[in-house]
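Left out: one protein chain. Kept in place: all the others.
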Amino acid sequence: MTIRRIPARYLPIAAALLCAAPASAAEAPIKIGVIAEFSGPFAAYGKQIHGGIKAYLQQHGDSCAGRKVEILLKDTTGPAPEVAKRLAQDLVTQDKVDFLAGFGLTPNALAVAPLATQAKTPMVIMNAASSVITTKSPYVVRVSMTLPQVTVPMAQWAARNGIQKVYTIVSDYAPGLDAEAAFTKTFTAQGGQVVGSARVPLKNPDFAPFVQRAKDAGPQAVFIFVPAGEQGIAFVKAFTERGLREAGIKLIGPGDVVDDDVLEAMGDATLGIITTHHYSAAHESTANAEFKKAYEAANGGSSRPNFMAVAGHDGMAAICQVAGKLKGKLDPDKVMAAFKGLALQSPRGQIHIAPETRDIVQTVYVRRVERVKGALYNVEFDKFPDVKDPGK
Amino acid sequence: MPGSLPGVLFDGVAYGSLLFLMSVGLSVTMGMMNFINLAHGAFAMAGGYVCALGMERLGIPFLATLPLSFLCGAALGAVLERTLYRPLYRRGPLDQVLFSLGLTLMAVAATTWFFGPGQRPVRLPSFLLGQLHLPGLDLGVYRLFLIAVVAAITVALVALLRGTRFGARIRASVDDARTSAGLGIDVHRVFALTFILGSGLAALGGALSIDVLGLDPTFPLKYLVYFLLVVVVGGAGTIAGPLAASMVLGVFDVAGKYYVPEAGAFVIYGLMVALLLLFPGGLRRLAR
Partner (left out) sequence: MRAQVSEPPPAATARTSGSPIAFANRLSDLRWRPAELAFWAAAAAVFFVLPGQLVLASQIAITGLFALSLDLILGYAGVVSLGHAAMFGGGAYTAGLLANHGWDEPISGLIAAAAAGALIAFGTSFLALRGGDLTRLMVTLGLGLMMYELANQAAPVTGGVDGLSDMTVGKLFGVFTFDLGGRTAYAYSLVVTFGVFCLCRRVVRSPFGLSLRGIRDQPVRMSAIGTPVRRRLTAVYTLAGAIAGMAGALLAQTTQFVGLEVLGFSRSADLLIMLVLGGTGFLYGGLAGAAVFMVAQHLLSGMNPVYWQFWLGLLLVLAVFFAPGGITGAIAARWQKGGRR
């Protein structure tokens, strides 16, 4: 059993790339341990989150409140709570980080939350979207979104815009069931009718039978929540191929299915899909234009930023703003106090952190997939300002 | 909803065709050569990337990328067979598992390095899109296409194995390598060609399944269970076995999802366990 300590010099890869010049030794750097999915089936999550962080550093330089920022990347390999917790323990006890950040997937975040309490280390959630996460530790703050937060507006919009009969299709796992529950509750409360529902196994290469059932039920719209990626692609293809679009059935849902990262890969079959979400790469504002430019410059310009990249960016912005407020003295309890009520001008619009829940409050936009200058985008056409997480 | 039965059957057969295409290469390398080649998905992924990138960057039409995928997969298979696989033919299955999974991990990471972790789209030509409307029945065109490809591949493989000298040599070499060598068959060459054929088919299957399964670097691991499912349920050494297995699994899976969606995920695994216990030697025993 040969166990060696990892030489510390291997750890700050990103930091080494970004801070070519050595820190001016006057003050220790602000260390941020980013725990995310950098390999395995969810590797795109880590890439987007880290891309957003890099974009922030590109825009604002690599120091906050006079202290250098050092990013330590840690790979969870996918949903692997024990690995996430171990990495967090290492970061806290060995590297003595000031912040834990990242967390693409809920179980990884939930496993680390008690540790944040135990170690008194502020933990910035940059994606994981289950409502409960922020309740698990007073040291958790979320800058991304919750699933009910972006789902409930969909139900409200549908009910207001003449859709009465909806068929719901969700992936058969906790987030899918949350989305189904949030949608159904709000939609029926506003007089709508759910004419049928299907829960699709999580590993499911063929949507044809479910889409056929939905078609047979004769709804005006199909509500869909599946994890972004090949599931979304397969679903949208089946939806088009079965002629639901020709039958005039709308496709609605939270924005995950038309994630900016995969939208182009899904092709024209996505045209006209209506979703509610908090960020679209097509959002029109100077902050977003600058962010996209920085993202491209910092990431070699291949893919476009999605909502996870924005959360990575905003997480960094929040950390820096708090550090500035505290003049670089990062006492964990003062940091958490400073997070509460924090307001930011984000690429997605104005956001703030609710003081009582430490969860994000933001505008949720209604968007439709359209072709803009040859590329597919979610174009925003309506909005619900200042939406809180309805799950709490 | 008994009226939907023809549609469900058609979808089931189409899904079965997809399962068969995904795993036909493996039923050659693992089923015939007895090599536990868990890196099958890596060959399929290679074919998928050839197809997707060929269309995207070189503008090759979809149908033309299919033979290209087959050739690239076959070439890759030829190189790897010569360098890495051949020394391991006589090794135990556990060593083969370790080796081929290691190879798969390398393929996944290398693909991420070259092409990034995201999904690769493939745009089908318009004549393969949409549905064919028959009275009371709508048939997806791409599904029909998949079924046709499966029929063509099956006929070609059966003809090759049953009707040609090469086929006879494969069967002889696989059954008893030593005696075959004694009879003057160049067993090395036969094995190499068989492996190349299997790799080419894997790549072709990968290219054909992108549209339904998507394509990203974790493809070889994500669908590993499905590849194994078909080959093991079908039984080793034939083409008819895996074909029958794909069709049975496909039809029951689709029917299960349509009629009893609550049981969705259990149908295919439960059926697999039941079939394996009922036919321990694989479905090919049925055909005899």
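Letters A and B mark the chains as written, and numbering starts fresh at 1 in each.
To be clear about the criterion, a contact is a pair of C-beta atoms (placed from the backbone, for glycine too) under 8 Å apart; a residue touches a chain by one contact, two chains touch by 3 or more.
In this text, all values refer to a predicted model and were calculated from it rather than measured experimentally.
Only one of the listed residues, A:H60, A:R86, A:K165 or A:R245, touches the absent chain: A:R86. Between the chain not shown and the residues B:P6, B:P61 or B:G92, the one that touches is B:G92.
Checked against the full complex, the candidates B:G59, B:P135 or B:P280 give a single residue touching the omitted chain, namely B:P280. For chain B, the residues in touch with the chain missing from this view are 34, 36, 84, 87-88, 91-95, 97-99, 101-110, 112-113, 221, 225, 228-229, 232-233, 236, 265-266, 269-270, 272-273, 276-277, 280. Against the chain not displayed here, chain A makes contact via residues 1-6, 10-11, 13, 38-39, 43, 46-47, 73-75, 77-82, 85-86, 89-90, 92-94, 106-107, 110-111, 113-115, 118-119, 130, 132, 136, 172-175, 177, 201-202.
Heads up, the rule we're going with is that only the chains that are shown with their structure count from here on.
For the pair chain A and chain B, the distance between C-alpha centroids works out to 35 Å. Across the complex, chain B is touched by residues 39-41, 43-44, 47, 172, 198-206, 208-210, 212-213, 216, 229-230, 233-234, 237, 240-243, 261-262, 264-267, 302-303 of chain A. Contacts from chain B toward chain A in the complex involve residues 1, 4, 7-8, 11, 14-15, 18, 109, 112, 116-121, 123, 129-131, 138, 140, 142, 211-218, 221-223, 226, 253-255, 257-258, 261-262, 264-265.
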